[in-house]
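Left out: one protein chain. Kept in place: all the others.
We just call them A, B and C in the order they show up, numbering each chain from 1.
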């Protein structure tokens, strides 16, 4: 059994890690920390976990509990994570960091969007934890930077088209819609029920911090700098991100069947990528509670654009499920271990 | 008092017309028809109307009841509406048609998207009922073609930018999200609660029938044919359409303040258009139950694009409220008559 | 025009007062205070009000602004309201208090459930603002204690049966379900979107502070002390309270038709009470945004119980709408003034 610990485990990504790992046949959680809830039983904070782990939330200041862990998931906020991760690595722990702190390779870019970075030396070393693109590097990584939720859906949707060179990378528009759990578990007027329910809005238009992360990864594929327009929206649902992406096709000859072939080849044998049939498009509901990324394609012949639509569960493929997928890779397990159950759907 | 009748009044646009007209100081509803519910009291179908009108749904075959009406709202489906409207006009009735039958000026375009048209002679005659753009023609029209819900939000959002020539009209992408009431009141698995709730999806991607309507109106403004990419999505809320629109700016010199000035001038004194402050964006909730169209703008400097976001209530500004606004114009009333109450918001 | 002011107007009852009074033909709002938002324009806090009142939230410490008001709505929290109301009354203002501070006639009961009371002398003087029961006293009151949301639906549903003596008052069980806006507008984990959405729970079981308020009013009708079991639940909707109430019938002879007659007579000509037809039961949706209380009855013959179901909008008949109804009474206007529009329904 892989012994894992979770830092900052009282938020939604923590809950989701606990939920997934509880059913994982090769891993167990030996410690979870929470500044806010230290001393509380897990089920006092998360009643759904009643009957499972007997753990209590531990004091994050108490490092001893971590000493027996083989792998540490950091679900701490950015800036906080970078204060602790270097020390964990020094102690020989494998770390999968769910914060934004080690996702961007370029320190300047990080600092432009997030502010000061205090562990820049780790940026290049960290593997960007999108297995479908970086499996090889993840396998040998000590530190995996688990991707952001929006970037996961956006990059997986754009990568094949960019790699195949069928779209004009200067025309990419990413219109994303996320469920509210993406905003975390802290109480705030912005995510209060009556403020969100029965409404829909865009936020941080053209300014969301996930933008450089998307750009980094797709630029890497393209072999040149790509700048995208990215607009996140808030859906009055708990889970799910749907990203609708637009780009001009480089050639009129790209039919649906050619495009879907490009995607199927690119994602050959990827269990967690599911291509939708022609003229059927993903629904966030159909990936709920699962690690799948469903992808639908449309050639808009009238305007010569490719439309790519991806759906993920922001808490699973967009966070904790992908973190477990990364753990599986790091420890040489089949990637689907503990992640192979069907979505809840309704 | 203006005497009005509603044809096909047992759907959501019918209910909304009844709701709005009940509070209208200068209009009354003297007849409502419904094939399905003829003979039923209004409140048997719509319990919310209990205590208001004493009308029963009438048989649509019975034209006598319409003879006393000054104005007839047709909330019939497309194809059905065009069978009846010509007769109503012959009898000297003013007609506001909420179907798609008279919105497109070009019969070929209509037939390409909707099928056979049997009253083509009325197409040019009908006023396209978007008051902010066509007030003059509406005023003298016998037949007003009330705009579609998606086109209302899209056209109002794009018109000023196109008129001012600040965007490249070949780059327009319209990503729209609509509440479920837009799909009408007929029972269908696609709009069943558990199928829609907690999900989100795109549908009719690149193929929605509202596309030519949007293109007609913005082409008219541009003075040349514009083709757009339009993607509708289904929101798990009852009401509201948010449209997020993207286009490349023709010049780097277009700042937020210039752009918002263009919009404010274009919509000078329009009561139902509300421009949002900088970096604040509309929420469908804030227009709920009202005839407002709220507009937010963003210059995405990194990519040189204009992002325009509009929010409307699809049943009000996107249907029945706009129909009443058109009625007010046709009968020389202030446009806000019966439409001046604040949104329900939460 | 009646000049009104709203104290503590940045919560949901404040928003709702503003929304309703904006359409009221005989009243206007001349001041709104908010400690948290003083200095902000109304639409900065409530974007739905953009285009309406030009007011800014005033400092609650500044009493001058209130001096021109004829009537003051206090939407302050309990305990805070009782600190200010006596002063307002001394200055000759009429006050409608939406807090719990003046609803209970018995100071001991207040103190048992809410803590210390510092203006006990006003308790007897205040009119309990449920117009259908206390219209006469309200008319001449200087201070109206606007009822709680749960009590409004519960009392209106039980009053006729108790007055007619058809139920055993020792067997009353009230099972109520409220939308989230009833919890107010302060951010809290308990009312965060993802914590509430897609869930349902009871809270404060057997201990909710609205219990003594219900008991006071129905005891008054019965002419003896009644104790009830009251269980509130949290619905994942914005608005609405449905109360399902149970009591044993005193006689087997009470049929549906007798029961409904009793209710119809009791509420003869009450505009805001709507009795449902047999075997049709109220839905909170059908009163949304309105001041109606819809009532359905069922005789459960198998067990000899009466089941009464009432639906109200907690923010309207359960708070701000009823406050305006009380204002209308106090100022001699028809009670429906400004409150006569149909519910939004969907």
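Criterion: a residue touches a chain if its C-beta (ideal position, glycine included) is under 8 Å from a C-beta of that chain, and two chains touch if they have at least 3 such contacts.
If you're wondering where the values come from, they're calculated on a predicted model, not measured in any experiment.
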Among B:76, B:237 or B:275, residue touching the chain not depicted: B:237
Option touching the unshown chain, where A:92, A:115 or A:342 are the choices: A:342
Candidates B:118, B:194 or B:225 - the one touching the absent chain: B:194
Residues in chain A touching the chain absent from view: 12, 15, 18-19, 22-23, 46-52, 181, 198, 238-239, 271, 274, 276, 280, 282-283, 285-290, 292, 294, 315, 340-346
Residues of chain B in contact with the chain not shown: 12, 179-181, 185-189, 191-198, 236-238
Touching residues on chain C - with respect to the absent chain: 171, 173, 175, 177, 194-195, 197-203, 205-206, 211, 227-229, 231, 233, 235-240, 242, 244, 246, 279, 281-286, 288, 296, 298-303, 305, 307, 309, 311, 346
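Basically, only the chains that are shown with their structure count from here on.
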Maximum centroid distance from chain C, chain identifier (CA atoms): A
Interface hub residues of chain B, defined as touching at least two other chains: 198, 238-239, 282-283, 285-286, 288, 346
